[in-house]
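== subunit A ==
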Amino acid sequence: MSQIFNRSTNAIARLSIWGAVFILGGVGWAASILNRSAYNTNQGVTVKQPVPFGHEHHVAGLGIDCRYCHSFVEKSASAGIPPTATCINCHKLIWSDSPMLEPVRESFRTGKPLNWRKVYDLPDFVYFDHSIHVAKGVGCVSCHGRVDKMRLTAQFPSLQMEWCIACHRNPEKFLRPKDRIFDLTWAAADQETLGRDLAKQNHLRSTVALTNCSTCHR
Partner candidate 1 sequence: MTESPWAPPLADLAVLGRRGLVVGALAGVVSAAGLVLNPAQFYRSYLVAFVFVLGVALGSLAISMLHHMSGGAWGLVIRRILEASSRTLPLVALFAVPLLFGLRHLYPWADPARVAGDEILRHRAIYMNPTFFTVRLAVCLLLWTVFAQALSRLSKKQDDAPAPGLERRMQLVAAPGLAVYCLLVTIASVDLLMSLDPHWYSAIYGVYVVGGQAISGMAFTLLVSLFLVRKGAMRGVLQPRHVHDLGNLLLAFTMLWAYFALSQFLIIWSGNLPEEIGFFHDRLGGGWGVLSVFLALFHFAVPFVFLLSRDFKRDIGKLAWAAGLLLFMRWVDLFWLASPAFHPGRLSVHWLDLTTPVALFGLWLAAFARELGTRSLLPANDPNLAVALEVHAHG
Partner candidate 2 sequence: MSANADRPPVIAPGYTPATVTDKISAVVLNKTPRWWYVGFAISFLAAQLLFITIAKLLVLTVGIWGINIPVAWGIDIVNFVWWIGIGHAGTLISAILLLLRQTWRTSINRFAEAMTLFAVAAAAQFVLFHTGRQWLAVYWLFPYPNTMGVWPQFRSPLMWDVFAVSTYATISALFWFVGLIPDLATLRDRSKHWFGKITYGMLAMGWRGSARHWHNYETASLLLAGLATPLVVSVHTVVSFDFAVGIIPGWHATIFPPYFVAGAIYSGFAMVMTLAIPLRKVFGLEDFITMRHLQNMAKIMLATGLIVAYGYGIELFMAWYSGNTFEQYMIHNRILGPYGWIWLLLLLCNVLTPQFLWLKKVRNSVLGLFFISIIVNIGMWLERFVIIVTSLHRDFLPSSWGMYTPTRWDWSFFVGTLGLFFSLMFLFIRFLPVISIFEMRGITTGHDFEEQAGEVKP
């Protein structure tokens, strides 16, 4: 019998075993990165809209309250996309002949709603209700970020379940007084104490109840 393999195969053979471990680990790691990346979640991605609506201008610049447009946010599951009429309330006077706003005027003329694109597209099997979040003291900014700084609206969080769960486990980290819900710039001096008090005051359910499957999946 003569040698079948070269001396160097010894090193290669051992290396390949370790290599397999590292490659498998690397693939797993890459998959988890990809899964959490904006490519998969659309976090921070703006969506092309029929009219380039700017929250920064309307909120920070003009000081319009969230509820002026999203008028059901305190009462219903959906915050509400404003009807064209809401836009026209002002834009019949201001920028009333801007070509950029032509789709709005056309919608108003024809009565056919504007085809706004969803920025926050939750999975269909998630039951989400704006009103309860507002009622329990979750501010807009917690989920939507500083929309007053967004020229075009982008998805602020990843919207992955681990993000939802993080708040449902420790809601006191995010709770704020009723009158500060719509204030995007406000921050508590001592969030820890305030949050604990508010949780008690607003009758927040226990973490176990808040993280029960049926809380969000019904």
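The candidates were selected such that all candidates are chains of the complex that A comes from, given by their letters.
Following the convention adopted for this analysis, a contact is a pair of C-beta atoms (placed from the backbone, for glycine too) under 8 Å apart; a residue touches a chain by one contact, two chains touch by 3 or more; residues count from 1.
Because the structure is a prediction, the values reported are computed rather than measured.
Visitor: Which of the candidates 1 or 2 touches subunit A in this complex?
Guide: 2
Visitor: So in the complex, which bits of subunit A are touching candidate 2?
Guide: Against candidate 2, the touching part of subunit A is residues 1, 4-5, 10, 13, 28, 32, 35-36, 158, 160-162, 165-166.
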